[in-house]
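Every protein chain except one is present and positioned as in the full complex.
Per-chain residue numbering starts at 1, and chain names A and B are given in the order in which the chains are listed.
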Amino acid sequence: MEYIDAIRLAMKEEMERDPDVFVLGEDVGLKGGVFTTTKGLQPLFGELRVLDTPLSESAIAGVAIGAAMAGLKPIAEMQYSDFMFPAANQIISEAAKIRYRSNNDWNCPLVIRAPIGGGIFGGLYHSQCPESVFFGTPGLKIVAPSTARDAKGLLTAAIRDPDPVLFFEHKKAYRLIRDEVPEGDYIVPIGRSAVRREGTDLTVIGYSLPLHFALQAAEELAREEGVEAHVVDLRTLQPLDREGVLEAAARTGKVLILHEDNKTGGVGAEVAALIAEELLYDLDAPIRRLCGPDVPAMAINPPAEKRFLLNKDKVKAAMLELARY
Amino acid sequence: MIYASTVRPPLRHAELGLSDERAVAMYEKMAAARQYDERALLLQRAGKVNFHISGILQEPGQVAAAFALDPSSDWFLPYYRDYGFVLSVGMTMKELMLSLFAKAEDPNSGGRQMPGHFGCKRLRIVTGSSPVTTQVPHAVGFALAAKMRGERSVAYVSFGEGSSNQGDFHEGCNFAGVHKLPVLFVCENNQYAISVPLARQTAGRICDRALGYGFPGVRVDGNDPLEVYRVVREARERAIAGEGPTLIEIMTYRGAPHSTSDNDLAYRTKEEIEFHRAKDGILAYRRYLTEAGLWSDERERELQERIRRELDEATAYAEAAPYPDAEDSLRHVYAESAEANGGDGPWR
Partner (left out) sequence: MAKRIAEIVMPQLAESLVSATIDRWLKEPGETVDLYEPICEVITDKVNAELPSTVHGVLVKILAGPGETVDVGAPICLVETEASAGAEPAAGPAGGEEAVSVPAPAPQPPERAAAATDAPDPAAPMRGRYSPAVQRLAAEHRVDLRGVAGTGWGGRITRQDVLAHIAAGAAASASASPAPSGGASGAAVPAAQAQPPAPERPPAPTPQPAPVRPAEPAHLPAVEVEGQVAPGREYFIDVTPIRKTIASRMRQSVNEIPHAWTVIEVDLTNLTQLRNKWKEEFRKQEGINLTYMPFVLKAVVSAIKDYPIMNSVWAGDRIIVKRDINLSLAVGTDHSVLTPVIRNADQKNIAGLAREIHELARKTREGKLKLSDMQDGTFTVNNTGTFGSIMSYPIINYPQAAIMTFEAVVRRPVVIGDMIGIRSMVNLCLSFDHRILDGVICGQFHQRVKECLESYTLDTSLY
């Protein structure tokens, strides 16, 4: 099943299972979403449960927060994560803090879905990875699946979670990634990373689309260089799977962290700090991060986009260098 | 034969469907809110609490609005001056004092938020925050939920005239207008946003904005609580009937400085404040009740003493109550029990 279909299926099954679940966002209803992520849902569930909203991200988030506090389970879609920022106040000042500020009297079981990432020549404002903007805000949960299976499982878990979850889906992965999705009801627990490949020579930690480059590179490196990489998919960015990360890092002592989001202040910085803090005496090499460059966003011309994005070759080179250190 | 009798014209409150008891109860709530507000200021000046933000002169409108709603089915999203409002939907003086002193037993936030940040699920008061106007889209969300569930319920949200310029106000109004949601948008226009007067806050009339969003906007004198009651009740009936939201602009005045950290004589005159104090809606309403034969000096004395006693008790209780444990401040970032996440805790 394709990544995008898995996301749609999660929403459909949850809306069937629980009448409190509903979807809202721009173009989600009649059109079925600008990427077709919600296509077919409005005919099934009606106009109120697949609600076309006016063009106001702050209201989309704010209304969803209110409905969540009232006991419903809204899934709010931000058309592109690049356009989430008008909702940042509602997400950070409100959703993240509702349980804490009311001393557990109120809570906010909200899901906000937003597509991230580049590779579609979308330019500066259709390609961003803003997870680091919200990362580090206690009270929020943040997930970023890399496979169709995880997309469905994590979205289901997010919908059922009593606290606000930001669900960052990679737009390039929508049609590019397909894998086996089990039938029936299952969840992928939030806060748990997954070991995608076992290895002994270096550890690669990442999330979302670049994980696939690491897996491809690992396979080639094993064949060509005899290098066995241990590859871990974070899946959840917040709360980080501390145990998973530390265990994977200690296994080889050499760590390469990957993400498309720019390097400085990214999630990788926190992962690196965590490893350095806890595992100094297990480190056999400096912790490396391979990330997007520190520029505001990727430009539209193809050389610039290529320069920004990670790809299998860049990842493979970095992995080999670390293995050889 | 000429038969002369004094025909008493029907009293305003009776015409509005308010019983004598309810009309008097409104006055008592206003008086209680006033005393609480004044006491909180003294406590701050005495160094007993760190902060107080006042709603003096705004009480009549707030209480009247609250009395026009249904505390058992409506949702309330007040803002930080709404002591009159929350006292009228069931919060007690003791609870307000616990919040003022930031003690563990405070139902609004367990001593976490500043005073004036109300929240109490039991009373259907939604938790509020400091960034202004964020509660407006939340109210729309509550109204959406009511509509989706087919409930006879309105969401009442209040905010100041300054806050009505935030994007969230416009986005919330527009959303509610498009989907005809049962929201009462209530702007308590007290003429000042900290030091910025109304003339510098907006060039138009706030109630007129509703036109742009497709629903009625009404302006009402906050010193005439019976008029406020009428307007709010009508708006609620419209909403319940599925006719959508109403924007109500209550004209009032901020009798005290913005907060205890504000020196208001830096931007307005004593004369102006005194002018508005003289128009105090509580005094006017007391006159009305007295003329209607429902009030007297004796009852006034007795009420003030009763409120004073309750207030002193609440103050003493809150002052002596314990603070939350320091370690408690680490709790409730996320849900603490393992929810339906496949049995695993939502965090590691």
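Keep this in mind: contacts are C-beta pairs under 8 Å (C-beta built on N, C-alpha and C of every residue); 3 or more make two chains touch, one makes a residue touch a chain.
Everything numeric here is computed off the predicted structure, so don't read it as measured data.
Visitor: Of the chains you can see, which ones touch the chain that is left out?
Guide: A, B
Visitor: Consider the whole complex, including the chain that is not shown, and state which of B:Ser19, B:Ser73, B:Ser130 or B:Ser261 touches that chain.
Guide: B:Ser261
Visitor: From the list B:Arg22, B:Arg45 or B:Arg152, pick the residue that touches the absent chain.
Guide: From the options B:Arg22, B:Arg45 or B:Arg152, the contact with the absent chain belongs to B:Arg45.
Visitor: Tell me which residue among A:Leu9, A:Leu124 or A:Ala285 touches the hidden chain in the full complex.
Guide: Only one listed residue reaches the unshown chain, and that is A:Ala285.
Visitor: Would you write out the residues of subunit B that touch the absent chain, in ascending order?
Guide: Per the touch rule, subunit B residues meeting the hidden chain are 39, 42, 44-50, 101, 103, 257, 260-263, 265, 316, 319-323.
Visitor: If the hidden chain were put back, which residues of subunit A would touch it?
Guide: 200-201, 252-253, 280-285, 324-325
To be clear about the criterion, only the chains that are shown with their structure count from here on.
Visitor: Inside the complex, what are the residues of subunit B that reach subunit A?
Guide: Residues 75, 106-113, 117, 119-121, 126-127, 129-131, 134, 136-148, 155, 167-168, 171-172, 174-175, 178-179, 331-336, 339-342, 344-348.
Visitor: Name, in rising order, each residue of subunit A that touches subunit B in their complex.
Guide: 22, 48-49, 51, 53-54, 56, 58-59, 61-72, 74, 86, 89-90, 93-94, 97-107, 138-139, 141, 157, 160-163, 187, 189-192, 239-244
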